[in-house]
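After the structure tokens below, expect a handful of questions from me.
What you see is the complex with one protein chain gone and the rest in place.
Right after this comes chain A.
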Amino acid sequence: MNAETMSEAPLLSVRGLTKRYGGRIGCAEVDLDLWPGEVLGIVGESGSGKSTLLACLAGHLEADGGTARYDGRDVLTLPEPERRRLARTDWAFVHQHARDGLRMNVSAGGNVGERLMAGGARHYGDIRATAEDWLARVEIDPARIDDRPSQFSGGMQQRLQIARGLVTGPRLVLMDEPTGGLDVSVQARLLDLLRGLVRRMGLAAIVVTHDIGVVRLLADRLMVMKDGRVVEAGLTDRVLDDPQHGYTQLLVSSVLPT
């Protein structure tokens, strides 16, 4: 991050975001700021509220309180047509399970092209050319453009999901455990790809994961969550190398030595 981007207003600014499940807390009083081109990692154990937070921001869940300002508007109270338009143009969501984010019975080209067609693209040749270009960018052989995702490996499905989301040139990407369930060599390639795309496209991203290694590679800043609350936040290297909160210390020391 350079001084120039720091001086801009945050792209996304969340204050006091709260989600309850009946009497239980999903996440409580979460504040965060995200600047353009910045990657924010959110770590915490299962049930710490990190996925709830992401789902509230993406509009998959309805938050009980708080605000999330994006481009000067509160996305939590945005009318549904506008929220959905935002979600399919300026935002992208990468699901942990690729089959949640893909249409499994539609070809790879159709999957990548869907957001374009939803945005009004009506030229088959152009849509296909763009889809081919994006398949190449996420290291899928463009010759497989007419294959269905069900014929792809787990890593390829995940890369296809990323292509499907990024084809409209979004400014904000929300990722929920993007490398979950993939074996290590595939994870490494995916992380490498994500890092390249984020840098080249100047994407802002929120990456939710329980994998410390993933945030160390991807994230500029890090938030640690426990029991629905943010217990520590700061630059990734600072948080991981000099953890202040007891829970963060436990988390960091729990990583198996490689």
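Brief remarks follow.
The rule we apply is simple: contacts are C-beta pairs under 8 Å (C-beta built on N, C-alpha and C of every residue); 3 or more make two chains touch, one makes a residue touch a chain; residues count from 1.
Here is the rule we use: contacts and distances are computed from a predicted model.
Only one chain is not pictured, and the protein name UniProt records for it, out of "ABC transporter permease", "Peptidoglycan-associated lipoprotein", "Alpha-D-ribose 1-methylphosphonate 5-phosphate C-P lyase" or "Sarcosine oxidase subunit delta", is "Alpha-D-ribose 1-methylphosphonate 5-phosphate C-P lyase".
For the chain missing from the display, the contacting residue among A:Ala118, A:Ala136, A:Leu235 or A:Val255 is A:Ala118, taking the whole complex into account. The hidden chain makes contact, of the residues A:Ile127, A:Ile140 or A:Val239, with A:Ile127. From the set A:Ser13, A:Thr67 or A:Ser107, the residue in touch with the chain omitted from the display is A:Ser107, counting the whole complex.
Of the listed positions A:Arg84, A:Arg99 or A:Arg199, the one in contact with the omitted chain in the full complex is A:Arg84. On the side of chain A, touch with the chain left out of the figure occurs at residues 80-81, 84, 88, 103, 106-107, 109-110, 113-115, 117-119, 122-125, 127-128, 145-146.
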